[in-house]
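The structure appears below as structure tokens.
The complex appears here without one of its protein chains, the remainder shown in place.
After this line comes chain A, so read on.
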Amino acid sequence: MVRCAADPPYPILDDVIRLHHLTKRYGDTLAVDDLSFTVEPGHVTGFLGPNGAGKSTTMRLILGLDTPTSGEALVNGRPYTTLRRPMAQVGALLDAGAVHGGRTAYHHLLCLARTNDIGERRVAEVLDLVGLTGVARRRVGGFSLGMRQRLGIAAALLGDPRVLMFDEPVNGLDPDGVRWIRDLMRSLAAEGRTVLLSSHLMSEMALTADRIVIMGRGKLIAEATIQELTTRYPTLEDAYLALTAGSVQFGAAR
């Protein structure tokens, strides 16, 4: 996976997300605190943490939407903002609600595709892949949350990228949809892609992910395989609750 470092300072790392002492401060709040970990290809990496732990901020930092206070986030060995046609390298679903309700699903994807020189045929392909072909010409405003999640996943897959990030894609899905996402995530990883997936559904995560990264209060709490965690604890949920016990900011005492 590691090719020779042709052009320093960034060694070329294929299909890898690498965080290096990543830190993000908003005023007095330290949202991400000296976070370092690597997400590697070939498996689904589950990204866990209590609400407010900094998972979404970390994903925004990886995508160059927010600028780190210090440290860096590299995709394929480069900062995301230096990628020229990024959709061919990285696909992301951050917020399924982020669509203009007055636009059709087809137009939503085509607007995005055109910015990265992706043709109409690929738009039709991803619509088919997520099962939205039949409603492609309908306005997104009338879509259910599940349909919006599928549309967001279609957008992430448009450029056929090797690195994929999904922020809570299972939210609001029916059992069919949950199963579909699980199979999709696993097949993307089986194709050798890098998949970073955040979710609060522990049982679902235990079925989908191979490796787990747990964050709390902006810091890395644990980085392990599902197997390691379920050997030490009865279930992934027990592992999660034990490991994040000191990091829950909002919630009832337990």
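Operating definition for what follows: a residue touches a chain if its C-beta (ideal position, glycine included) is under 8 Å from a C-beta of that chain, and two chains touch if they have at least 3 such contacts; residues count from 1.
Note that contacts and distances are computed from a predicted model.
Between the listed names "Cytochrome bc1 complex cytochrome c subunit", "Transcriptional regulator, putative", "ABC transporter permease" or "Secreted protein", the UniProt record for the complex's undisplayed chain reads "ABC transporter permease". In the complete complex, the hidden chain is touched by one of A:V39, A:A92 or A:I153, namely A:A92.
Of the candidate positions A:T29, A:N51 or A:T81, contact with the hidden chain is made by A:T81. Annotation: of A:H21, A:H100 or A:R179, A:H100 touches the absent chain (contact as defined above).
Although one chain is not drawn, its touching partners on chain A can still be listed: residues 60, 63-67, 80-83, 86-87, 92, 94-95, 97-104, 107, 110-112, 114-117, 155.
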